[in-house]
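Okay, handing you the structure first.
A single protein chain has been removed from this complex, and every other one stays in its place.
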Amino acid sequence: MGNCCNSVVNFFGRQKNTNVRVSLPAVCFVWQIAMIVLFGVFIRYDEESDAHWVEFKQENNITSDIENDFYFRYPSFQDVHVMIFVGFGFLMTFLKRYSFGGVGFNFLIASFGLQWALLMQGWFHSLDPATGKIYIGVESLINADFCCAGSLIAYGALLGKVSPVQLMVVTLFGITLFAVEEYIILDLLHCKDAGGSMVIHAFGGYYGLAISWVLYRPNLHQSKRLNGSVYHSDMFAMIGTLFLWMFWPSFNSAITDHGDGQHRAAINTYLALASSVLTTVAISSMSQKRGKLDMVHIQNATLAGGVAMGTAAEFMITPYGSLIVGFCTGIISTFGYLFVTPCLENSLKLQDTCGVHNLHAAPGMLGGFIGAIVAAAASESVYISVHVSLKSSEVLINVRFSLFKGFILRFPIWGDPADDNCFDDEVYWEVPEEEETIPPVLEYNNHMIHKHQDM
Amino acid sequence: MGNCCNSVVNFFGRQKNTNVRVSLPAVCFVWQIAMIVLFGVFIRYDEESDAHWVEFKQENNITSDIENDFYFRYPSFQDVHVMIFVGFGFLMTFLKRYSFGGVGFNFLIASFGLQWALLMQGWFHSLDPATGKIYIGVESLINADFCCAGSLIAYGALLGKVSPVQLMVVTLFGITLFAVEEYIILDLLHCKDAGGSMVIHAFGGYYGLAISWVLYRPNLHQSKRLNGSVYHSDMFAMIGTLFLWMFWPSFNSAITDHGDGQHRAAINTYLALASSVLTTVAISSMSQKRGKLDMVHIQNATLAGGVAMGTAAEFMITPYGSLIVGFCTGIISTFGYLFVTPCLENSLKLQDTCGVHNLHAAPGMLGGFIGAIVAAAASESVYISVHVSLKSSEVLINVRFSLFKGFILRFPIWGDPADDNCFDDEVYWEVPEEEETIPPVLEYNNHMIHKHQDM
Partner (left out) sequence: MGNCCNSVVNFFGRQKNTNVRVSLPAVCFVWQIAMIVLFGVFIRYDEESDAHWVEFKQENNITSDIENDFYFRYPSFQDVHVMIFVGFGFLMTFLKRYSFGGVGFNFLIASFGLQWALLMQGWFHSLDPATGKIYIGVESLINADFCCAGSLIAYGALLGKVSPVQLMVVTLFGITLFAVEEYIILDLLHCKDAGGSMVIHAFGGYYGLAISWVLYRPNLHQSKRLNGSVYHSDMFAMIGTLFLWMFWPSFNSAITDHGDGQHRAAINTYLALASSVLTTVAISSMSQKRGKLDMVHIQNATLAGGVAMGTAAEFMITPYGSLIVGFCTGIISTFGYLFVTPCLENSLKLQDTCGVHNLHAAPGMLGGFIGAIVAAAASESVYISVHVSLKSSEVLINVRFSLFKGFILRFPIWGDPADDNCFDDEVYWEVPEEEETIPPVLEYNNHMIHKHQDM
């Protein structure tokens, strides 16, 4: 566990400099200063978070402060916030020696991402043409957190294989692309996607996969010893899983219409998630010798019901409809972990550390179709074709754009790790010495051995 | 840690087949499909989560969406949801090698239980006779979570000794019995028990104890090496403890009356819990050599105040009355862990892994009495006799029913573990190899030893 991991030239002669002492501070400082300047120019409080709320209330015949949007949405916002930082963060701590990187880089890129998202989403969705300003309130914060989710999903595919500087770049481009894509889907095509099956999950999943494809590492097996979990790292990941699972009803209902919209979205998501758990357990048990459960499935596929319910959550999909969605996606997602991930790696040269294809991309696509079908059943048949064509085009944009970006990310300036020290916190973190691993008995052994040698 | 744990015939010749590869998927699939069908027949959105909310608002002169029950109860619902999945789940991770089972099976049975609870509670409490439908909203979700709590408490007594298939059966019967018992207590006898001291905690505790008694394992000492904690498993359990402790005010106030009812229930529970912590620490310190604290007490007995305040939380019990309740139950619960659990095991042949007797059964009973006394003091004296006779009868139903069910659970088809591999995740989970446990120094040792041997 020494400094050897940082060697500039690794065993296989490929030159990799993982020193980010200049690039990481530079990116953080310059981008944060840019955020301050851009916020200064563009971002203001909206009428519900501004001191003029008192007059706004009178003008709009609002009788009580409780009707401020804050009280409709703030509890959901906090649940979403927990999902972004604890949920996604801890879900990525399952690797035995990459837990710092999982939760720490997630923290960094989400903190940058939400600022950039407030700007990008503001420019596309809510720039006031009269004043040239973006007015933000609690709903903007939720949308910014949503926007981050897309980039964090992409991080799941790249986990352990990229440097924090590359992640910042991935986030910058991801948020930008997200805002464009969201604008096309929600504002131009007038689709509804409150929980973001398509705009967040399918987008984030394919975005991450495309980058991972471009950054394919043929010798990644050199880090195989670190690409797995230990007992307690799996427990930390369960913290992430459960907070995502529990708060997904808030995620899908956070920005739906006040009243029955939020109420119904929460119920539907709650039911779909419960149903996912049972089918995930069923397939996981069937697939293993002696019916043993696999933690990878429990940590991930149980969440697929929430992803797939994103688009349709606020629709009148009925409670049993929600159960069916969860039933199917739990099966699909677990099969994905069993068969699609190995296949992607072997055939398509796509290394997907967290299996985001199975948790986000596929269930997100499915969620888009479910939304289209439900909307069509409500006699808006035009939706189907829109959705389908949309998905294809979205994916195409994604792939093309990512190819370009992947090309950029391959420049040898980013400080990414060599193939034989991927998945290792030693590269970017000061890791404490584990003196505990040498129990007292051992020292006795050593002593004995030395005595023998002296004999 | 090898495959030896799965041997069909164990050291002591008793045949145990822990292979659940057929039974677990079968139960999950069949029951989930049954849920979908029953939901299709019976469950619909209520008027506050249905698209007809707009008309409902007009008919009932509701001026603002904020008066949708969603905004009164959703934050409490989410807190309760965290208690069920993270609170109960992580509280059961304290065993050194059964953390996957603790949090994972809790996740599975709660996900099934909440669906079955929506049906059972619907049939007993809210079936519309005109339409034959059950209409659900956020309050139904809270009640379903409550209902699960009973079965999760029972799991606490059985932790490490049963298979996931047995747990599903325990949950199915537990939820059914719970709905009947709740119907008798709340609807027929018109008792109040908003936080469920009796209907949830005393019920769940005695239900689990009765099953554990029937499933008594005389040779459980063969798993003694695994029936304990390690340093970090105790830390994971503290996550469960703290989320239960912090959100208990939401648990006891979640379904009380709007306005002062919810407000007062939260205050009373907050105070009772704070008081419990101090007396738990006091008794724990007194009981140990040199005054050292025992993590088992801190993880469990600190919660007793919340359990005991369940029935009386919304009553005008006064703030100091709440402190007194917490004071007494903290003492009683810690004494339970010190004296009653060993006594139950030795004399009554009752193996209670998590000590649910001390945390749920006894404080729950006490909570029922406290509720009766407070209600009586408010000149509703009839309550006392009702409560007392009730508890006896409840317990009797529980024991008789559990005897029957215990008999069923003893059939050799459930895949439960042999006495010498209880409390072991190896039986039902793919457990990662801990290569970390052999530090580099050791390999050097091995090398040295081989050299010696070659000499």
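Assorted remarks:
By letter and in written order, the chains are A and B; residue numbering begins at 1 in each of them.
The definition used in the following text is that a residue touches a chain if its C-beta (ideal position, glycine included) is under 8 Å from a C-beta of that chain, and two chains touch if they have at least 3 such contacts.
The model shown is predicted, which means the values in this text are computed figures rather than measured ones.
Residue B:Thr318 is the one among B:Gln58, B:Thr131 or B:Thr318 that touches the chain missing from this view. Only one of A:Tyr45, A:Tyr183 or A:Phe335 touches the chain withheld from this view, namely A:Tyr45.
Residues of chain A in contact with the chain left out of this view: 6, 18-25, 28-29, 31-33, 35-37, 39-40, 43-45, 48-54, 57, 63-66, 68-71, 74-75, 78, 81-82, 85-86, 89-90, 93, 97, 99-100, 103-104, 107-108, 111-112, 114-115, 136-138, 141, 164, 232, 236, 239, 415, 427-437, 439, 441-442, 445, 448-449, 452. Although one chain is not shown, part of chain B still touches it, namely residues 63-64, 66-67, 71-72, 75-76, 79, 96, 225, 228-232, 234-235, 238-239, 242-243, 245-247, 249-250, 258-260, 262-264, 266-267, 270-271, 273-275, 277-279, 281-283, 285-286, 288-295, 298, 302, 316, 318-320, 323-324, 327, 434, 437-438, 442, 445-446, 449, 452-453.
Definition applied: only the chains that are shown with their structure count from here on.
Between chain A and chain B, the centres computed from C-alpha atoms are 31 Å apart.
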